[in-house]
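Have a look at the structure below, then the notes.
Here the complex is missing one protein chain, while the rest keep their positions.
Chain nomenclature is as follows: A, B and C, assigned in order of appearance, with residue numbering initiated at 1 for each chain independently.
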Amino acid sequence: MDVLYFAWVRERIGLPKEKVTTDAATVAELVAELRAREERYDLAFSDPAALRVAVDQELTDFDASIRNAREVAFFPPMTGG
Amino acid sequence: MDVLYFAWVRERIGLPKEKVTTDAATVAELVAELRAREERYDLAFSDPAALRVAVDQELTDFDASIRNAREVAFFPPMTGG
Amino acid sequence: MRIIVQDAPFDFGQEAETFANGRHDMGAIVTFTGVVRDFRGGGLNAMEIEHYPGMTQKALEKIAEEARCRWSLGDVLVIHRYGQMTPGEKIMMVATAAPHRKDAFEAAEYLMDYLKSRAPFWKKEHSTGGEAGWVAAKDEDEDALTRW
Partner (left out) sequence: MRIIVQDAPFDFGQEAETFANGRHDMGAIVTFTGVVRDFRGGGLNAMEIEHYPGMTQKALEKIAEEARCRWSLGDVLVIHRYGQMTPGEKIMMVATAAPHRKDAFEAAEYLMDYLKSRAPFWKKEHSTGGEAGWVAAKDEDEDALTRW
């Protein structure tokens, strides 16, 4: 699946998008996998309360399933308007 | 003093403005004087709750003094906007 | 602050653009525009607005000043027409500029609520059938003032 990062999450991880192959069933499991990879991931995800997630471009939460998901995106709380 | 009429008050009385010489101390006393004049005045002022008054171009109520007033205006509730 | 009372039409887009431009300290601009609405299914030939010339400008200025006291505003614009208008024509507009959107929205709503029931304008509708009638004030418009 594609994993996307925006705003300071993108900056901390150092890339906007990557392909990830995972058996994670939920967003939270995917986050745990990513954090275990490298320090920059661990740092970016260190405060989950400061993050928002969208699965297939719909806002959801960290308990959400990512089975069959094509795209998961992580970002800080939005500041539009 | 000048007495002005607007909207349907003007139409019922049949004129927009007239000079009135009066000893009335309040708006209510002026209204009583006008009603005693002719039926068209009596009709126009028959429901005081349906009327609003301005003394010298400031909204006020029927108890207001008109001593030294230059201009008293009667009209229905406003419908601007 | 600009308060304009006129019989001529006004250019809404141009007024909105001018009002919104060149203010680097105001993050939020709200406009409200009132349009002559046709009766359901047609039948309104014209809307006539009578006003009290000596009092109108002062009454609008007082309402706008009160809004500036209550909210943090950078600017206020009020334009209100009188005379004859046809369906689709713009009757009036207000605009507010504020650092924050809450102030801009609340002040614009306040201006509209007071302008509806405290500014000396009266509307008369002329139907295509030739009948004419004064628009009655609505209880809900008077009630709207109680929230401020």
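Here is the rule we use: a contact is a pair of C-beta atoms (placed from the backbone, for glycine too) under 8 Å apart; a residue touches a chain by one contact, two chains touch by 3 or more.
Note that this is a predicted model, so its numbers are computed, not measured.
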item: Contact list for the unshown chain, restricted to visible chains; value: A, C
item: Selected residue (touches chain absent from view) among A:25, A:43 or A:59; value: A:59
item: Sites on chain C contacted by the missing partner chain, in the whole complex; value: 11-14, 16-18, 20-38, 40, 87-88, 90, 99, 101, 104-105, 108-109, 112
item: Contact footprint on chain A, counting only the chain that is left out; value: 4, 6-8, 10, 54, 57-59, 71, 73, 75-81
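Just so it is clear, only the chains that are shown with their structure count from here on.
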item: Computed distance of Cα centres, chain C from chain B, in Å; value: 26
item: Residue list for chain B, restricted to those that touch at least two other chains; value: none
item: Set of chain C residues in contact with two or more other chains; value: none
